[in-house]
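What follows is one structure encoded as structure tokens, with my remarks underneath.
The excerpt is restricted to a subset of chains, each kept in its original location.
Per-chain numbering from 1; labels A and B assigned in written order.
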């Protein structure tokens, strides 16, 4: 069994960024109808190669040539959930990394059933969602939107730790602070980004796609997730500052995010990054 | 029965703009595949919260937690029309506002049948379309594209009045001048906007989504529709002027519209707005 390091430096993350840019991994995404275009452009701006295919006649063949698989249930239908299940089965069999974005978990019982069906097929390498989604997937009842309050964040982290243990994989809880943790107790928190990123549809979904791209080139899924979320957080913060300095808004931010994904340099990245190890006292 | 005012001032409209920005209403959209992403970004830039869900397994659950429902038949299929019908039934039962965009009405008989099926389920609070679409929904045969000529506009307005009476709701005929009228005879015309807005896919559909967001916070559906269309018209005019002053085109306008939806201030809004009451002589 491979043992991965617990320590992670900005240099490590930058090495992963360069690996995506140079290796151009093929990422198979089965995602929602709203964000497909932006997800694909996110991956391309980052240097990865997106492929989107969901027909039952070919979804296994496509999963068989990809370097990572990303599943997103945003606009789920029975046909698409079955596509995801089939792709997940092939990916698990091949040993490529799989990333699940449980969009809207908890909003309807059909979403919860669909997530259960996917988890029953295979445990994803990474699950990324906001606090209420992660709590819902972990089986914790969520009542209100106010889940980002202090008390709720600690509830969400406990749910995330439980979920990581039950799946044996990585869990990322994103929000004002992003937390990335795994079954072995590794935990990093990231404090970049900007609230405006939530005013563009598909940035969360595209973060998940980015995690897939990093997982395709970095065998440690926890490190890959930290690297993807760290990079996107800095990209988002730098892009928002640029846009606001010009008196522009969230439309321009949508474009600036893509530009910075492609162009951000190492010096800026390392000077802006805010990363902290969060020791877990379970 | 609530009685609403016939008079409407720029201050009233601005109050509605602020209500959307601060209350962030959840707008359930079942819309077409082409404009989903832009619609969602439109609503987010405006401050609203879009949710898009259409599976028969959850569409009723989602309609049950939304503050408004928006239906758009642009890339209709039987499955999606049935989703819309189910959502419309729940929305009507709950008393939340519903907005219908009959995209391409009159272009094929299947579109006309689908619109009839939706209207048979429940009358939408608001129907928004261009002159030929509104005429088609109202049962007036439309022959040519040249429906925006002077004579045809008066035909379209008569059709809109008839449609408002038969549905008991609000009808918005958009074009170079936007007309918003209701069954009680209230009628406002708005003369902002710019022809370039028709060179971006989904601006009309996004106008409809915006009407949904305003209807979620303003109980008078006629006023909500006027406010949404007035705001978008000014946003579009200001954004086009900015883009043209920089020598840029309709690609940049797509982004500038989102920026202005988010950032437009009251002074600019009130100074640019062109609104007139149009007394109806039936």
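Quick notes on this one:
In the analysis below, a contact is a pair of C-beta atoms (placed from the backbone, for glycine too) under 8 Å apart; a residue touches a chain by one contact, two chains touch by 3 or more.
The structure presented is a predicted model; accordingly, all values stated were derived computationally and were not measured.
Counting all copies of the one sequence in the full complex of this file gives 3, of which 2 are shown in place.
We take it that only the chains that are shown with their structure count from here on.
Centre to centre, using the average C-alpha position, chain A and chain B are separated by 34 Å. Listed in rising order, the residues of chain B touching chain A in the complex are 33, 36-37, 40-41, 44-45, 50-55, 57-58, 61-62, 65, 254-263. Those residues of chain A lying in contact with chain B across their complex are 32-38, 74-78, 104, 107-111, 198-202, 247-252, 254-255.
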